[in-house]
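For this view, one protein chain was removed and the others were kept in their places.
What follows is chain A.
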């Protein structure tokens, strides 16, 4: 081998000298093609070969190295050998870094300046662990190589020198890794070529036979590019995940998936898929945890982050998980907002705040959901059932709080009206839950109406015991009478003036006026509830109240003879004015019913 190298280099020297002479003889305009080709060779193969030859020349009793083709020297230089424990220098070595081996040699004659070394040890680069030893007071520019049972510590003369060593070793290792993948790829290509062999036979006459081959080589280089990218992908993915650049991480995963999809038979890609899988699942987990974190404690919480995490999960193909977590996240966010509401003593505003939180959450969720899950309609039903749950939870809270705070009809009705307004808003984005709301609260509404009826009846029955309430109203002066007339006119009783007499009296007794006022308040409140299910209760309520009031007139007339005329006048007002008025209002609520007594 050694001789062969010598022969070759001799030949080369001869050739180049020949060329030089021919150049001289053809000074002007001779072709220099041969020389050019010679130079390019020098830059690649021959150079590599020479460098190896140099190694073999300078290192005595070096094991054969030329047995592996394409082996070449990457770097060489002097290193100080140190004791691993004490850091004391134990000697000086000459190190050679080949593309796949690391060789150590010792100087033969320490005094001579001649570069002659004796082979010491050789390491397989692929298995070699290299450790960068950080500088300390005692040690600078050092690195370690571990190859069980050997642990060797070296130091370079400068940090630059050391970095060159580490960098070159790294490059060589990387190249080895790429190569092993390429080898597998080749194996694969051979297999697939075998498969396509029979197809080719039919194409024998094809004049364009060359073109598919060309595209094949093109595909090959394309593939190599992809592979070298794939080589780095796991690392890149780790960095992206660790730095929480989740979008970037998802991009990488999607890219890999696409490669796999495009090359379903390629086992190389599947191998990468395995390596990516673990990282992917950890990414999914991180994203899921982000969504799981309670919003008040999550640093990056809030709808915006949730939205991003959701879209990333969807891209990773975890749409149903994303959907579930998104909705859980929305619920916990709503819960958090709910906890922020403090009861300030005003029931109505308190309940309205609760309503606000629920419906804002529903509305926002609806919009976010629509955007995020556009491409996954299968998640729609999950969302609808979530809304359903939310509404139910809202209704329970709504009912409990109103009960707990013993809210009156007016407050309750206002809160119901408020909720109804919000439900209408939801309908605008295609979520209609009014029916659910009504259905859940139907019995409560009816109870509310019944209770209201009870209360009013009680008022009437108490009033019927105070005979002075059934006398004509004395408003003291004409001015107050006018005011009184105006009030009732505004309420919708235009005939009120015909009951006035003596410039300060009205035939309408206090009990009637009180009843009118109460009835109107009840009407206003019940109007707000706007629920068909309560119609019969409403009718029942008013007809019963009117009847009860009317009966009171009769009872008073019987007991108090002197009040008979006044009672007659009041009965007249009751029949001619009040009854049509209430009927009209009830009809306006959508209840077709004629009240009678």
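The rule is short, and it goes like this: a residue touches a chain if its C-beta (ideal position, glycine included) is under 8 Å from a C-beta of that chain, and two chains touch if they have at least 3 such contacts; residues count from 1.
The rule is short, and it goes like this: contacts and distances are computed from a predicted model.
Peer 1: Tell me the UniProt protein name of the chain this structure doesn't show, selecting from "Methyltransferase type 11 domain-containing protein", "Ribosome production factor 2 homolog", "small monomeric GTPase" or "Origin of replication complex subunit 4".
Peer 2: "small monomeric GTPase"
Peer 1: For the chain left out of this view, which of A:56, A:73, A:241 or A:256 touches it?
Peer 2: A:241
Peer 1: Hey, which of A:108, A:122, A:286 or A:341 is the one touching the hidden chain?
Peer 2: Answering carefully, the residue with contact to the hidden chain is A:286.
Peer 1: Using the document's definition of touch, tell me which of A:60, A:170 or A:262 contacts the absent chain.
Peer 2: In the full complex, the listed residue that touches the missing chain is A:170.
Peer 1: Pick from A:146, A:260, A:504 or A:591: which residue touches the chain that isn't shown?
Peer 2: Only one of A:146, A:260, A:504 or A:591 touches the chain omitted from view, namely A:146.
Peer 1: If the hidden chain were put back, which residues of chain A would touch it?
Peer 2: Spelled out for chain A, the touching residues are 80, 82, 85-89, 126-134, 136, 138-139, 144, 146-149, 151, 170, 177, 234-235, 238-239, 241-243, 275, 278, 281-282, 285-286, 289-290, 293-294, 297-298.
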